[in-house]
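All protein chains but one are shown at their positions in the complex.
We call the chains A, B and C, going by the order they appear; numbering starts again at 1 in every chain.
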Amino acid sequence: MATETGIGASVKRKEDARFITGAGRYTDDVGQHGQTYAVFARSPYARARLNGLDTSAALATDGVVAVFTGADLQASEVGDLPCGWMVKSKDGSDMVQPPHPPLAVSSVNYVGEPYAVVIGETLEAAKNGAEALDPDFEEQDAVVDLATAAEADQIHESVPNNQCYDWELGDKAATDAAFAQAHHVASIDIVNNRLIPNAIEPRAALGEYDEASGTYTLHTTSQNPHLERLVLAAFVNIAPEARLRVISPDVGGGFGSKIFVYAEETAVIWAAGQLRRPVKWRAERSESFLADAHGRDHVTHAELALAEDGRFLGLRVKNKANMGAYLSTFASSVPTYLYGTLMAGQYKTPAIYVEVQSLFTNTAPVDAYRGAGRPEATYVVERLVETAAREMGIDPAELRRRNFIQPADFPYETPVALTYDTGDYEASLDRALDHADYSGFQARREASEQGGKKRGIGFSCYIEACGLAPSQVAISLGAGVGLFEVGEVRVDVTGSVTVVTGSHSHGQSHETTFAQIISDKLGVPFENVTVLHGDTGRSDYALGTYGSRSLAVGGSAIIKATDKIIAKGKKIAAHMLEAKEDQVEFEDGSFNVADSNQSLTFGEVAFAAYVPANYPLEELEPGLSEKAFYDPPNFTYPAGAHICEVEVDPDTGVVTIEKFVAVDDFGHVINPMIVEGQVHGGLAQGIGQALLEHGVYDDTGQLLSGSYMDYTMPRADDLPSFTVDTTVTPCTHNPLGVKGCGEAGAIGSTAAVMNAVTDALGVKDVPMPATSETVWRALRNGGNG
Amino acid sequence: MEQSGEYRIAGPRMRVWEALNDPAVLVRCIDGCRSMTPVGDDRFEAVVAARVGPVKATFNAAIALCDVEPPERYRLEVQVKGGVAGFAKGTALVELEEVTTEETLLKYQITGGIGGKLAQIGSRLVESAARKLTASFFERFAVDFAA
Amino acid sequence: MDIKVTVNGTTHHLDVPDNTLLVDVLRERLGLTGTHVGCDTSQCGACVVHMDGTAVKSCTVLAGQADGAGVTTIEGIGRPDDLHPMQAAFRENHALQCGFCTPGMIMSAIDMVQKSEGRLDEAAVRDGLEGNLCRCTGYHNIVKAVLSAQDSM
Partner (left out) sequence: MYQFNYHKPSTLTEATSRMVEAEEGAYLSGGMTLIPTLKQRLAAPSDVIDLSGLPGMSGISIDGDIVSIGAMTRHAEVAASDAIPALAELAGGIGDAHVRNRGTLGGSIANSDPAADYPAAIVALDSTVRTSIGPIAGGDFFTGLFETALREGEIVTSVDFRIPDAAAYEKFPNPASRYAVVGVMVARCGDAVCVGVTGAGPHAFRATALEEALAADFSPGAVDGVAVDSSDFNADIHASAEYRAHLVGVLTKRAVARIG
């Protein structure tokens, strides 16, 4: 049913009414009578032994209610924070996972690691108490440099060489053989810079304990409250899930950083139980910089073997990935299964071999950040392809075209464990070239040169595996949890619909998109559909939001539940109309008996479902509420072509983005307005990585870019307006034919920007971020970056 | 953070050496130093009220003199705990060369760093602030010595 | 200390500690949680309100400095069924996603448009939003919204 609010329409968002009037309800907006305030004491050292901790002065501070240390948690058998994905090394051995107590007990391993929590009647009292703590730290040399971390001091007793794992993927022998036959080998040495996620809402938690029932309630800024609950129940030992409710109300952005289970909410919910009083914590931005899991941080050598005609023969990647001081919740999967598996890109590279050594350093834990592994993979492949094109004198668009997997090749099995279901990469590239006016570039470059500027253009043809699921594949690759999603459709007595989804929305607009789907499928007015999410008390166990999965997996679960509603509705309609069930059809919101004029509206059937006057109860239950768990057979594979054009001021090194074109294939699009918005945001983060953002530690492990004074967030005047368009090859294996759009912008754009910058400068590489001084130096060094 | 430099001081080397080992002199020459108390052989505890612009904090510093070779050189190890502001640490290698019987060349090499909140939000100022503190010390020392 | 602030048209006499920030008066004392706190160095702009008709970061104003002032917050400019043109433009142009920066963004944008006398172009809007960080939208639609509200305000 094509309507103004159905699938394909740019419906204005339901969420907006509260957000634009200040009526949003974020964790920090929730308060409880008698609540106390938590302040965490954090290590100022990157690496130190904690030989003692005198809490007496803190406890004696006015208004301090309690002080809890790592030892207190340990004594209470609070479990460690686990990592949920087992990765095995080349030799078959399990990855090495150091202990990760929520509060440090005897050593601290990054600046900002919490070692105690002080609870006060007021925030000020708690801060005063935290200052009165007297820790006895014995500083040790910190391991900061990723490139040399394996040879440095051993950080954790149980982790030789600071190595978490040494992983491989692909056929080494075949790849070596391909290189032996190469006409040309292009190689690059690149660094994927560390990023700090910086959702504008800082993390927060409010823990409550109800003594009478023994139940805990945790409000927190989580992208997946069910996973939070699972970890707190199964690993941290707070309480069984049935006595533990986790609520993520409105959440102000996540980008991955709010998927993980952190020390703070763990300590807060535990402390609430100890004190039998609500405990509230909200991160100050300075804490977010130190203690939110960071993103990226790879050092990579990569080589591409090409035949004389430019065909790719083989790809070899040797990568070091920084895990930070401890394994965060999904850290191990990011540089492996979300990275190595994407090295085929959009190309028919027949042989690929990827090695990844993951190392611990005395820095904040590193985990998934928008794109998670796939931006890093795209950066390797697309910088390498562009380098090869320049070295061989082939137009970079043409070189890509020669190597694209063709529409006829699908399903296409890559040499790195994935089977792409569908795509048309050339269609996206062609559209992008049109938007970018590629043929006019040379004239624009000359015009820039006449003005004393340098101009460059860069491409990035990315692919991502997203819609994260399928459980079967993920579990076989080491995932510790399933990756399905749940959807529940409750038809109310009067025919309005309440949808409960396990996906969480923190900007992605589920309340609108999912309502569109329901309205479209059931013919119920859009405004009569309400979507609930973010509360373990409301929905079945689910997996939440990450990896561009909400619509492809969560939306599909809802479709499945909706199909059950329709099936049940048919039964009810058949009963009411005294027809056979298989004669009833559902169309445009009514149940019709074939070849008759008998018909019932959806509302009439809904009402009848709850007024079962004469039901054959053996065959037909009352009610009209269905749920479904959806686990897809494969990932989805959004892909696209991004083109960036930059101008460089050689006097200062300032890079200006003149034009950015993104043409993406997300399969079917439910709400184009929302999808475009997702792309815009992703592009800003990808461009931010290329030109602005950098988590900088000094060689003693102090975070130098620890506030908005030094960490360059993209601002309105750093970015251009974007040209965004889509092509469509529907996903072949989910009911909506959708692929996911949340991460694409961040995955594709970074390489396009850096290819444009290096093109403008005429250099092989410039380290990210390409700040003005970096670019100025690259120019002065005459092309050696 | 590393710095080095030298000052010519009008005075015999032994007297310069003695001044450099005199807590009373050091208190006068360290900007904001409120006290310096000997706590053992070549060890002192100092209270320093440091100020960089709007930032004002009182630090407790532990100072140790190492590798003392009178009157030629010593190494000064300083550990500062600044509470909520973080910490600072530094090593100063100070050498005295006799230029003439009445003139001494004081050479210094300083390495140091800061940590915690100061490093996190004040990194843009670290170099300049350290340079200022160092310069201020040796300038005051030269003046104090002359007086 | 005793202060008098008129917030969204209602005058409040409050006794607050001397070290209270305006944002805490709004959020903690008056329950106006639409004004958000996103940083501690006065950069993100999530806390922007109008004080005597001018956009200020309420996390960087002491309660004492606001004594006697008229303050307007996001709650005071329009309701869901009676939106301010800037609120309407944000909705119409999908200029928000997670919504956390939105109140500050809208309050800044209103001040910008009011002071520009209709002369804003894209570059001026981008420049004027320098003090407001958004991590979701890439600013593209925010800029569109402000330009469109310029015509409707």
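Methods note: contacts are C-beta pairs under 8 Å (C-beta built on N, C-alpha and C of every residue); 3 or more make two chains touch, one makes a residue touch a chain.
All figures in this text were calculated on a predicted structure; none of them were measured in a lab.
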item	value
Touch partners, limited to displayed chains, of the chain removed from view	A, B, C
Option from B:Cys33, B:Ala61, B:Ala85 or B:Ile114 whose C-beta touches the chain left out	B:Ala85
Given A:Asp718, A:Glu743 or A:Asp765, the one touching the chain that is not displayed	A:Asp718
Candidates B:Arg43, B:Arg75 or B:Arg131 - the one touching the absent chain	B:Arg131
On chain A, residues whose C-beta touches the chain left out of the figure	124, 127, 131, 286, 651-652, 692, 694, 696, 704-705, 708-713, 718, 771-773, 776-777
For chain C, residues in touch with the removed chain	1, 17-19, 21, 40-43, 45, 48, 54-57, 59-62, 64-65, 67, 108, 111-112, 128, 130-132
Contact set of chain B toward the excluded chain (per top definition)	51-57, 84-85, 117-118, 121, 123-129, 131-132
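Note that only the chains that are shown with their structure count from here on.
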item	value
Distance between the centres, which are taken as Cα means, of chain C and chain B, whole angstrom	48
Length of the line joining the C-alpha centres of chain A and chain C, rounded to whole Å	29
Per-residue multi-chain contacts in chain A, two or more chains	286, 707, 709
Overlap residues in chain B, where contacts from two or more other chains coincide	121
Chain A to chain C touching residues, read off their complex	12-13, 15-26, 28-29, 198-202, 250-253, 255, 282, 284-286, 506-509, 673-674, 676-678, 680-685, 707-709, 713-717, 719, 721-722, 745
Residues of chain B defined as touching chain A within the complex	83-84, 86-87, 89, 113-117, 119-121, 123-124
Contacting residues of chain A [partner chain B, same complex]	44-46, 111, 131, 139, 286, 289-290, 698, 700, 702-707, 709-710
